[in-house]
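I have a structure I would like to understand better, so I am pasting it below and will then ask my questions one at a time.
Missing here is one protein chain; the remaining ones are kept as they sit in the complex.
Presenting subunit A:
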């Protein structure tokens, strides 16, 4: 039982992002700079998660990293990344991915590793779409 929460259809929730983009009117590159900042943050966080998985594999720490990136992803309307981050957070807390109740930490770490790969795919999709939108290679 991976999760009962379905992944959003669209990579970007434009209702949310449009609102942010609309703030550009009094500060031209506001939304773009915010996106660039986010991209940097996401790459760093993915690297942290991977390092944690390869290292001490502390589930609490992994959940916390998932939570962190989930917040900014959701704030920008990057809903599929946010979804993946929420899964990482919940696997780290052992709130999802429980089948028999006998699973060890490695089981959840495995789920997190899978989800991290999915998050990276979603991230790549976001970059493509936003690069198109801003007419810049992001």
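To be clear about the criterion, a contact is a pair of C-beta atoms (placed from the backbone, for glycine too) under 8 Å apart; a residue touches a chain by one contact, two chains touch by 3 or more; residues count from 1.
Note that contacts and distances are computed from a predicted model.
Engineer: Using the UniProt record as the reference, specify the protein name of the hidden chain from among "3-methyl-2-oxobutanoate dehydrogenase (2-methylpropanoyl-transferring)", "Transcription factor", "Mannose-1-phosphate guanyltransferase" or "Cyclin-like domain-containing protein".
Structural biologist: "Transcription factor"
Engineer: Where the complex has a chain not shown, which of A:12, A:62 or A:76 is the residue touching it?
Structural biologist: Looking across A:12, A:62 or A:76, the contact with the absent chain belongs to A:76.
Engineer: List the residues of subunit A that touch the chain left out of this view.
Structural biologist: 15-16, 19-20, 23, 27, 30, 33-34, 37-38, 41, 64, 67-68, 70-72, 74-77, 82, 86
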